[in-house]
Each structure stands twice: as C-alpha cells, then as structure tokens.
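So the structure is just underneath, and the comments pick up after that.
One chain of protein is taken out of this complex; the other chains stay put.
Note that the chains take the letters A and B in the order they are written out, and that residue 1 is the start of every chain.
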Amino acid sequence: MDINIIHNLATGFSAALSLQNLWFALVGCMLGTLIGVLPGIGPIPTIAMLLPVTFGLDPLSSLIMLAGIYYGAQYGGSTTSILVNMPGEASSIVTTLDGHPMAKQGRAGAALSVAALGSFFAGCVGTIFIAAFGPVLAGLAQEFNSPDYFSLMVLGLVMAVVLAHGSVVKAIGMVLIGLLLGLVGTDVNSGVTRYTFGISEIWDGIDFLPLVIGLFGIVEVIRNLEQHDEHRVPISTKIRDLWPSKKDFQQSWPAVLRGTALGSVLGILPGGGAVLASFASYTMEKKIAKDPSRFGKGAIEGVAGPESANNAAAQTSFIPLLTLGLPSNAIMAIMMGAMIIHGIQPGSAVMTKHPELFWGMVASMWIGNAMLVIINLPMVGIWVKLLAVPYRLLYPAILLFCVIGVYSTNNSSAQLALTAAFTVFGYILIRFECEPAPLVLGFVLGPIMEENLRRALVFSRGDPMIFIQRPISATLLVLTIALIILAVIPQIRRTRDVAFQE
Amino acid sequence: MKQPQKRIPLQPRRSLLAGAVCGALLCMAPFMAGAQEYPSRDIHFICAFPPGSGADVLVRHFAEKLRPIAKRSVIVENRAGAGGNIATEYAAKAKPDGYTIYVHAGSAVAANMHLFKKPPVDAAKALQVAATINRQPFMLLVDAKSPYKNVAELTAAMKQKGAKATYASAAPTGSIMGEIYKRVTGVQAVEVSYRTAPDSLNEMLSGKLDYAMHDPVFALAQQRENRLRILAVSSGTRLKAIPEYPTMTEQKVPMDLTGWWAAMVPTGTPKPVVDQINQWFTFMVNSDETTKFLNSFGGDAWSNTPEAGQAMLVKSIKDWGPYVKLAKIEPQ
Partner (left out) sequence: MARVRVKGPQDLGAAIVFIVIGIAGLVFGQDLAFGSSAKMGPGYFPTILSGLILALGTGLLIYSFIVDGPPIETVQVRPIALIVISILVFGYLLELLGLVVTAFLMTLVAAHARRKVNLRENIYLGIGLSVFSVLIFVRGLSQPLPVWWWAQ
C-alpha cells in the first residue's frame, strides 16, 4: 500500500511537472489570485467563464488550470478579507473576524503571511490525505444520511453562536434570522414560494453575494467613512512588520495543525464542508485559548486556524468527486462538467482508467499550493502598500468592483437593490452590536438543514428518535450539547455577576 | 420553482482540430449567401441557469462552437431565477433581430406555462423555435443490490410495502413520472424530494429509499458505477443512444415524458435569420463528436426545422397541463 502511494505519486508528479502543466498551474494560480482579490467576483463565475477556454487543452492541463483558479481565488479571498473586510465567499468570512482587526493594528503583513503559510501547510497535508485515504474517506461520507446531516448542521450553528464575541442571545438571534433568510424562495419539497413578495428575482432564493457584500464589505466602508478622515488605518510598511514575529509563529502553528485536521475531515462532506471547517476551527481556537477575549480583536490564531481549515477542506472536497463522481459543492460541479467535456466520467473509474490524470491532479494540487505561496508571499508587501493609498481614493474603487461583481453574477439590477437593502440592514445590526457572521452561516446552512430535517422525519414517519438512533447523528448531537455547555456556563456566570452588582 | 430537468447532458468538446474548423467553414459557405448581413455584430446567448451549472456548460459549449462558424463573438448572458422565467421573459422581449438567442429546454419553457399561475409571457406566441438540439428521458432507478430486474417486479414488491415504501425525485419531471407510475400501478409509495439527484444517493444505497425517478446524467453515471440500476426510461420510444433500456410504456406503465433543448428567438425575427440559426445549430448538433457525446448521456441529438420545433413547443405546452395537475404541483 505505502509503496503504491509512492509509485502513484511518482506517476502523478511526472505528469504534473511537464512544462506545459506547470505553465497552466501558474496561469491558473495567478488568475485565481487576481480574481479573488477583486471583491465581488468569486471563483464560481470565474471558473465558469474560463471553462470554454480550457476546452482546447488536454484534460489534465485543463483540470490543473481550473483547480489552480480555485485555490488561487481562495488565497485572494483571504487577502480581501484581511485588508478590507470583504470576504469573497462563505469560507473566508471568519478570516475577517480577526484578520481585519490585525490589519487595522498595522499587522496586515503578519496576517497575510500566516494565512499564506498556514494554507500552504494545509494544502500539503490535504494532498497527502487524498493520496492515502481518498477512497476510505469517500466511504465515510457515504454513510451520512439525512438525520446525520441535520445533526451536523445543528452542531455547525451552535459553533456559529460560540464564535460570536458579543452576547450569546444576539448571536442565536442572528443565526435564526440567517436560517429564515435562507428559506426565502422556492421550497424544494412543495414548490411553494416563501417570503418572495412577488419579486421574481428572489424566487430561487436570495443570492449569497449581495448578502455578504452588503453585510460585510459595504457596511465596513460606511463605518470607516464615519470615522475621522485619513487616520483610519495606521500603516506600517516596515519590512520587519511584514513578517510574523516569533511570538506570532508560536501562537499560530498549533492552530494551523488543528485547522488542517478539521478541514481535511469536514471537506469531504457535501454542502457546507469548507464553510463549516473554517467556523469550526475558529470556534475551537477560541475555546482552547487561554484568553478568549483577544478573539475578534486581532488574535493571530483566529486567522491561522480557519485559513488552514478552509484550504485543507478545499483539497479534500475533491475526494467525493474523484472517487464517487459526486460533486460536493458548486465548484466541484463545474470541475465535474469539465471532466465530462473531456470525455472522462468522474467516479471510481478515474483512478483505474486514467491513473496519470488522477495522480497528476493530486500532484498538481501540491504544486499549485507551492506556487501560491511563492506568488503570494512577495505580494504581501504590495498588498500592505495598497492600504497606504488614501482611503478617499480607495473606497470608491472597492465599491465599484463590488457592484460590478454582484451585477455580473446574474446581470440583474435587482441584485444591487438587494445589496443596498442588506447594507442598510447590516448597518442597523452593527449599531445594535449584532454580529453578521452567525447570520451568514445560518443563511448558508438553513436550506440544507430544513431539507434534511424534513427527509429524516419522512423516513421515520415523524418520530424524532431517529436523531438519536443513528450512531453518527447521536455522536454529533452529544458534541453539540457539550459545546453548548462549554459556551453557556461562562455566559450565565457573567450575567449572574452583572445581576448581583445591581 | 424547482427547475425542470436540472441535469442536462453536457457536450463533448475535444480540442477542435483545424481540419474540423475548415470543414465547418466550407460547409457553412452556401448558407452564408442567404443572409449576407446577419450576423454583423456580437451574438448573445441567454442562459436560464447560473454560471457553472450543467446547463450553463451546454450553452457555453454551443457558444464556443458557434464562434468560428458565425465569425462573431458569442457572449453568454446568465439570467437565472424564477425557474427560468426571468430568462424566458428577457429573451421573449428582446429585439427580434437574431442577436439574442435563448438556448434552453423547450420542455421547461412549456412546463413553466403550467407551473406558474402567471407565466411572464405566452411562450407559444412570444417565442419562435429556431432549432432543436436534443431529446432525453427521465429514468426509473433502483439500488443495484436490490433484486428487482424490471418494473413489474418492483411494482409487486412496492404493493406489498404499501405506504412504507419511499422514492426520490429531484425535479418536476421526476415528480410527474412518479405520480404517473403510482396512478397506473396503484403503488402507494411516499415521495421524498431532493434538491439534486446526487443528494439522494446515500439513502438509495442504505436502503432507505426503494426507487427513484432521476435525470439521465445522474442515472447513467451511477449505472456505470454499478451502484444503481436503470429499470426504464420515460420517453415514448426507446432512445437510439441507449436502446438497451426499455420504456415505461413497454413495461405496462404508459407515458411519454421527453425533455428537449432548443435555440429560441423572439417572435417576429425575420425568416432568413431564423433559417440561418437553424442551419448553424443543425450543423453543430449533427457533428459526430456532439452526437456521440449526447448519446453517452442518454439523450439523442435531435434536429428539426423551425416549423417542426415550433409545433413541438405548442404540443409540449398542451401536454404539460394535465401532467402538472396529476402531480398535484401547486402553480405559483
């Protein structure tokens, strides 16, 4: 078995290291990084747009390039999360929580470097994971039935509450509002539209981009404008500050390890794998930290853990596609389309029928990650300098890129009206100290949660015991309860203390 | 609305050989004479699905293939939402000059006339089918480990199970196929809805679900992997590409549910332009690689004159009314 892996990886590397494939990996990574940095345009539309371009390439080169765009966009997305509080996709939302405060303290360089290094490490581990345990892990994911998914979503939402650094009650409220917003649109089961008020643009649900761009990015711009001019971000461009300090490293590496482990496992689950992984990692770091109060104010573990987790998950999310022919998220669905276009049937046969393709892709994942770290570390200096551009010139550009990105997802003005609405909503929330991150997680997981709850209860004919009868589901629920106890006890104690002071 | 026929057969596009391009241009030469002035600028394809979905890939594939033939840029505009209604309305109200072409499932346009209380346009009047692309059935599937080898065996077992039986669907076509099956055979299985067909796989394999009505892309892939078994297809006649699978009709459950894709333009588009588009698509659809590829996904390449295509649209709209009522789908 071990010998086989080495042999297989050798096959893969010899395929992936051809000059042509290296070139396409580089092009993909560069494109992905650039696109990830433009707030508003995420990897999904980019890959979709570039798909026809890759039709003319050989299958391996085209998959390598598309995968490069995917990782590249993730790196780029972290960059905007840290610099301007603008997450490009759900899995980089948690990066804003501590990454952006770090940037405000002039530690953008350290945050970006740690994100890049953590991602690289996670990418390496993820690659080995795929090579060694791909089929085994895929089998595990196949054991998940509706009740298990529901319980997993419950656990995820409790994590969202725990990671909030303000009031737990408000965080629960935010999660619930997020769940409710996620249900807007057509109900999968009955085909009935819910809360659409006759607006046909939201019949298929509220799009992710207007929500997240409004709540995070644009609200941040407004808050900055409310503060006094020019002194917004203290910029430190001394080389010393571009690199994480020794203390930063010491705090980061255990977080990177834990994030990588969480991400590798959660990445194989369909649906919100990468999103859950980043939230789970943040929650974990905050729970085991000696001083949880640093979180939300620029704790480097809060960047290192989730960034490693989402990158590891990005790698392992290839497992269900390559071994079962099941796409675990929208990007994998596009990759599946790309394989089919080249006449390759995604599934277990890929490994046996096209070993050079399978192992070539695995090898290229490592190469892509290495390239990204090489591309991105020198760029850190440039990005940090970008913050030195006067804000009065920077914010119109940020706004314009956002609106173009939002508009181009569906070529519709209604998307921008939604963005404006969520900006106002987000502003109100901030004024009342309600954090938007739990809301977004609820929004992403809401539909998955409802569908699986409904299915589980159809199968059990309405008997809720199904959630404790299945071992996977029961385990997840026990974890949930443990987490609640951990989260609620300090809160109760604090409230009681406050009450006693009255 | 649930989008009818979520999974659409994707088309092959190996690197286009220079020879093929030249051949294409030579073949096109006579057609060009008919409409010298069209196309004189960029052509826009309207896609009713978001970027990256299976259907989007199909539309982009044709866009890419048309480019060298039409010698113009072909831009894909995604106007997703409202089960395709937004794109339908946009395409129907575009200028009828042939520069806005709606590449979408004609069967879905027809179905939406009944799935919505107030369809945005009267499709048969507002849209002109310029060319058809393919036809594809839905499929009845069971776990490959199950003992059922044909529909009769499944029916017998499901009747025994009564209301304890369950089945999966992930699109209105699947729902309708399931209802017709239950109506004809008297099976009382409970429908479980999924967002996409792959979502139902774990529960098919764990035995929670007894059978499923799914699209051919998913069905054929799982049949190939030996995880699921196809018992029958929903079209009226067997498909040329997959003659080994019997129709539901042959298996004593009469039905004809066939999805078909088309290139549509707003009504009022000049006839020479419509004919030009028809010739382009007929040429592309009948190229060897495209036909072969459509086949491997359980759909047949299917080209028609604009008139026959339009007749198909009118017939589909008529057929879908009773289907939607049968499946007890509440129009929105």
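The rule is simple: a residue touches a chain if its C-beta (ideal position, glycine included) is under 8 Å from a C-beta of that chain, and two chains touch if they have at least 3 such contacts.
Bear in mind that the values here come from a model prediction, so they are computed numbers and not experimental data.
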item	value
Residue of A:Thr11, A:Gln105 or A:Asn189 touching the missing chain in the full complex	A:Asn189
Selected from A:Ala304, A:Leu357, A:Met371 or A:Leu453 as touching the chain missing from the view	A:Leu453
Residue among A:Gln20, A:Ser293, A:Ser413 or A:Thr475 that touches the chain left out of view	A:Ser413
Hidden-chain contact residue, picked from the options A:Met102, A:Met332, A:Val362 or A:Leu429	A:Leu429
Residue ranges of chain B at the interface with the undisplayed chain	41-42, 44, 75-77, 99
Those residues of chain A which, in the complete complex, touch the missing chain	35, 38, 41, 46, 49, 167, 169-170, 172-173, 176-177, 179-180, 183, 187, 189-190, 192, 194-195, 197, 218, 221-222, 225-226, 229, 392-393, 395-397, 399-401, 403-404, 407-408, 411, 413-417, 419-420, 423-424, 427-429, 431-434, 450, 453-454, 457-458, 460-462, 464, 495, 498-499, 502
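As a working rule, only the chains that are shown with their structure count from here on.
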item	value
Partner chain B, residues of chain A touching it in the complex	44-45, 47-49, 51-52, 55-58, 142-146, 186, 188-193, 200-204, 270, 324-327, 330-331, 333-334, 337, 340-343, 345-349, 409-412, 447, 451, 455, 458-459
Residue numbers on chain B that touch chain A, as the complex places them	1-2, 10-16, 50-54, 56-57, 60-61, 63-64, 77-83, 85-86, 115, 120, 166, 172, 190, 192-195, 198-199, 201-203, 205-206, 208, 221-222, 224-225, 293, 329-330, 332
